[in-house]
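Sharing a structure below in structure tokens format, with a few things to ask.
The complex appears here minus one protein chain, its other protein chains still in place.
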Amino acid sequence: MTTQVGSTMPVHEEPYSGPLLDVRDLHVEFKTRDGVARAVNGVNYSVSAGETLAVLGESGSGKSVTAQAIMGILDMPPARIPQGEILFRGKDMLTMGREERRQIRGQRIAMIFQDALSSLNPVLTVGYQLGEMYRAHHGTDRKEAKAKAIELMERVRIPAAAERVGDYPHQFSGGMRQRIMIAMALALEPDLIIADEPTTALDVTVQAQVMDLLAELQSEYHMGLILITHDLGVVADVADKIAVMYAGRIVETAPVHDLYAAPAHPYTRGLLDSIPRLDQKGQELYAIKGLPPNLMRIPPGCAFNPRCPRAQEICRREVPRLFEVTGDNDSPVPGRGSACFFWKETLHDADDA
Amino acid sequence: MPEHDLPDDHDPLRHIQPTDSDHLDYVGQQGLAVEQDTLIEPDVIKREEARSLWGHAWRDLRRRPIFIVSTLLIILLLLMAIWPGLFTDANPRQADLAHDFLRKPDYTDFFGAGWFGYDGQGRSVYARVIYGARASITVGICVTLAVVIVGGLAGMVAGYFGGWSDAVISRIIDIFFGIPLLLGALVLLNAFSVRTVWSVVVALAFLGWTQLARVMRGSVLTIKQSDYVVAGRALGAGTGRLMFRHILPNAVAPVIVVATISLGGYITAEATLSFLGIGLQDPTISWGVDISSAQKFIRTAPFVLFFPAAALSLTVLAFIMMGDAVRDALDPKLR
Partner (left out) sequence: MTPMTPNGATPVGAALAEEAAFEKPVSRGEPILEVRDLVKHFPLTRGVVFKKQVGAVKAVDGVSFDLMQGETLGIVGESGCGKSTLAKVLMNLEPATAGSVRYKGEEISHLTGSALKAVRRNIQMVFQDPYTSLNPRMTVGDIIGEPYEIHPEVAPKGDRRKAVQDLLDVVGLNPEYINRYPHQFSGGQRQRIGIARGLALKPEIIICDEPVSALDVSVQAQVINLLEKLQNEFNLSYMFIAHDLSIVRHISDRVGVMYLGRIVEIGTDEEIYEHPTHPYTQALLSAVPVPDPVARESRDRIVLVGDVPSPANPPSGCRFRTRCWKAQEKCAQEVPALTVREWLEGPAAHDSACHFAAERENGQ
């Protein structure tokens, strides 16, 4: 019998009512050969238990780096967190001791990556890798760990789990591997799961299976879920609220219905207009001009200004803060914000159209 | 921050005022398909002359101290090999046993015959170190050239054409892979009654080409699969164009790196063979021969051994450092 020290951490916790995770003004920068890349420049978002937050943005907008900062898996150096707080149940993880942090990571917050094949160890059976979670954290013995592994595989609906528990990762298809990743994340029944593009590498039919599974398990365990993606369709399908990222900042936050009905930031607007729709045959697509900025030289003022159809003098001068967005009767919509000086015009524009 | 310190493309205002053709307001003459979107992100394309990857590598190399030091050393060695007279007036073969037998170095006699002392036959160690460079450098460079040409060609043929030519060449490579370089050279050189620099070159090249062929074959195989080669085929490009425009320029980088590093290895091999008495022979001045004959004086006159040995180590180190620097500069992952 292996009895591990620290595995019997008391789970007594004072009741806590605020958001599960609250990221405040997070900054991350990378020192590179050519200069400092400011990958995250003041990100704010929060998730509560049972809630799904979708972080939406093009590649390079800093979605993964933010997630890695939360998980504490950034390589430092080259990364540096010059500023910001990451509050997990009200406690700042950035100022916590090493051991305390390690306890949270894995047990309380788990992460699912895009590339399941490279996140699994190719020379160990999936059963062993799943059981490992129990052995390391709860000191479960081998036999029991295997039983737990099979149970987990059944939970994520891998057919013939008992027979496949001894198989190696490469013997599974992409969708099955992603299920195994989900099983691994679920093993310790975390409070929060961060899924970084979990279905990007999968085909649509398999993608639908995996997303359904994730949503179902989330509501069953009443977990918080941060879903990172660049796919506006996936977001519309599962999210409760959305944070749109551009050049390392959140440019718009909104409940999912509001955002799709009437975006309050020109970038969101452009994104929605630029994707072809399956359910309608459109005319020419709207194309956002130009390209996302180089993070080593983010334009002054609003980072989106060189590409923005609405940009004025002020956009080139001042960095817009996240303005509170108000609805028709001038009362603020809870959870809505837009980092654009002209959010009102953008919002109403959408109404007309 | 003082303005003049910033390179051109760090101008903070350039995002506000598009001033040159790099910017967003390019409008095509034909008006076709040209919206503002076209274009050109100012940050991706720097305001610099277009540079090839080699150009980038070169700019990168120039900033590396290791590369600069190794290049200077190699230039010095080349000068020694070509014009030893530039460095010393002394005759490396002149022996005065009566006066100079193991005479201690005179460290005040800069560049003089007695600077590094005299060896067991009363010859100037300094002069012999200078003249010994020629054999080492010749062997190193000639073997490398031969190996790159023969191995490179074989590797390219095997990688590009595949099939039976690949099967034959790969089997030969496998056979040679089992033969240690030194042991093989020992056996081969035994067959020569008079051994010159060239016999050593032939022996080492004969045994060494397979390493380069292996590297080249792997590199060609990978690049042959790449989309731009497929695109060339789709355009109707012939074998010659595909090989020499598309595959070779992209496949040589690892070959150059391996060749530079192994150059040091061939120099060591020559010295070792000479030390063992199976490489170069006496009238030829070689560090290996000198190290060998200095052994017996190691207690009484260690300097006789020290200077040729140091010269040999520095030379090998210079080439290995250069290979390392080139590898880093050509590695796209680090860019």
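Letters A and B mark the chains as written, and numbering starts fresh at 1 in each.
Note that a contact is a pair of C-beta atoms (placed from the backbone, for glycine too) under 8 Å apart; a residue touches a chain by one contact, two chains touch by 3 or more.
Model, not experiment: these values are computed from the prediction.
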Legend entry - Option touching the unshown chain, where A:Leu117, A:Ala147 or A:Val206 are the choices: A:Val206
Inset, instruction - For the chain that's not shown, point to the residue among B:Leu221, B:Ala237, B:Ile256 or B:Leu317 touching it. - result: B:Ala237
Legend entry - In subunit A, positions touching the absent partner: 58-59, 159, 173, 175-176, 203-209, 211-212, 230-237, 239, 256-257, 260, 270-272, 274-279, 281-282, 284-289, 291-292
Legend entry - Missing-partner contacts on subunit B, residue numbers: 21-22, 26, 28-30, 32-35, 37-41, 44-46, 50-54, 167, 226-228, 230-238, 241, 245-246, 249-250
